[in-house]
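Let's turn to subunit A:
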Amino acid sequence: MANKIKNLSDLRKIKESCADLTSTRTTDNKTIVIGMGTCGIAAGAREIMNEVINELQKRGISDVAVQTTGCIGMCQREPLLDVIIPGKERITYGNVSKEDVQRIIAEHVVNGRIVQDLAIGRAD
Partner candidate 1 sequence: MSEITLTIDGKECKGNAGDTILQVAQKHDIYIPTLCYLEGLSPMGSCRMCVVEVEGSNKLLTSCTTPAQDGMVVFSKTEKLFNYRKQILELLFAGRNHFCMFCSQSGDCELQRLAIEHGMDSVRYPYLYHDFDNDATSEHLQMDHNRCILCGRCIRVCAEKVGAHTLDLEQRGWNAKVISDLGEMLGNSETCVSCGACAQVCPTGTITLREFVYRGRRNDCDEVVESICPLCSMGCEIKGYVRTGSLARVEGSNLEGPDGGQLCHKGRWWLPESTERERVSVPMIREGSTFREASWEEALELAAGKLKAANSKGRAGAIVSGMSTDEELTMLNSVFKSSMNMEYMDCFSGNVLRGFKKGFKPFTEQGIRPFTAAHNILESDLVLTLEADPQEEAPVSASYVRVNTVRNGGKLANISTGGTPFKGITDVDLNIGSEDVLDLLTKLVEAVKTGKSETLENADAERLAIMLKDAEKPVIVLGGQLADDARKVTQAVNLAIVSGGTFDDGIATVPMVRSGNSLAALNTVVSDEPWVNEVDLDCLFVSSTGLVPETPESLEAMSMSRFCIIQTPYMVNPLVNMADVLLPAPAWYERSGHFCTLEGERRKINVLVPPKTELKGLSEIFGTITEKMGLPMNSSDVRPCENIYTSKVSPDKARTAVLEEV
Partner candidate 2 sequence: MPIYRSHVLVCGGTGCASSGSNEVMDTFKEEISSLGLEEEVLVVPTGCHGMCEMGPIVVVYPEGTFYCRVTPEDVKEIAEEHLYKGRVVERLLYQAEEAPSIPNYKEIPFYGKQERVALSNCGYINPDNIEEYIARDGYAGLAKVLTEMKPEDVIEEIKTSGLRGRGGGGFPTGLKWSFCARAQGDLKYIICNADEGDPGAFMDRSILEGDPHTVLEGMLIGAYAMGASEGYIYCRAEYPLAIKRLKNAIKQAEEYGLMGEDIMGSGFSLHLHVKEGAGAFVCGEETALMASIEGRRGMPRPRPPFPANKGLWDKPTNINNVETWANVPHIIRRGGSWFASMGTEKSKGTKVFALTGKVNHTGLVEVPMGITLREIVFDIGGGILNGKKFKAVQIGGPSGGCLTEEHLDLPVSYESLAEVGAIMGSGGLVVMDEDNCMIDVAKFFLEFTQKESCGKCSPCREGTKQMLLLLNKISDGNGTMEDLQTLEDLARMVKDMSLCGLGQTAPNPILTTLRYFRDEYVAHIKDKKCFAGVCTKLVSYTIDPEKCKKCGLCAKNCPVNCISGDRQTPYFIDQEACIKCGNCYEKCPFGAIDKE
C-alpha cells in the first residue's frame, strides 16, 4: 500500500498526489460559489456542483475551493455560480447549465477571462 520513498522525487510525487488532501483547507484560493438555496436546488444546482467538481478533477485542478451559499434573492436566475479570484472582482454567472460549467472553468477560472455572455453581475 505504501510505496517507500527512495529519493527526493518520490517525495515530491507523493506531495503532489496528496496536495488535494489539504489544499481545501485554506481560504486564499480561487473560489467557485454555487447557490444552494431551495430555489437553486430546484433549478438543478446540485447537478451543477457535481459538474464543477468533475471538471476540476478532470483537469487536475486542486487549488480551487468550491463553496455553497444560500439564496441571494435572484431566484429566477438560478442556478447561480460565482467566481472569486483573490484580488479581482467577484463575478456572478446566472442560468448556468452543465455545458456552461466547462467554459467558465476553462476561460475564467484557469485563464482569467470573464465569460461575458453568461455574467450577470460583478462585485468587489
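By definition in this document, a contact is a pair of C-beta atoms (placed from the backbone, for glycine too) under 8 Å apart; a residue touches a chain by one contact, two chains touch by 3 or more; residues count from 1.
Quick note on selection: all candidates are chains of the complex that A comes from, given by their letters.
Note that the structure is predicted; figures quoted are calculated from it, not measured.
K.L.:
What candidate from 1 or 2 touches subunit A in the complex under consideration?
P.N.:
2
K.L.:
Touching candidate 2 in the complex: which residues of subunit A?
P.N.:
Touch list, subunit A to candidate 2: 1-8, 10-11, 14-15, 17-27, 29, 31, 33-38, 41, 49, 53, 56-57, 62, 65-70.
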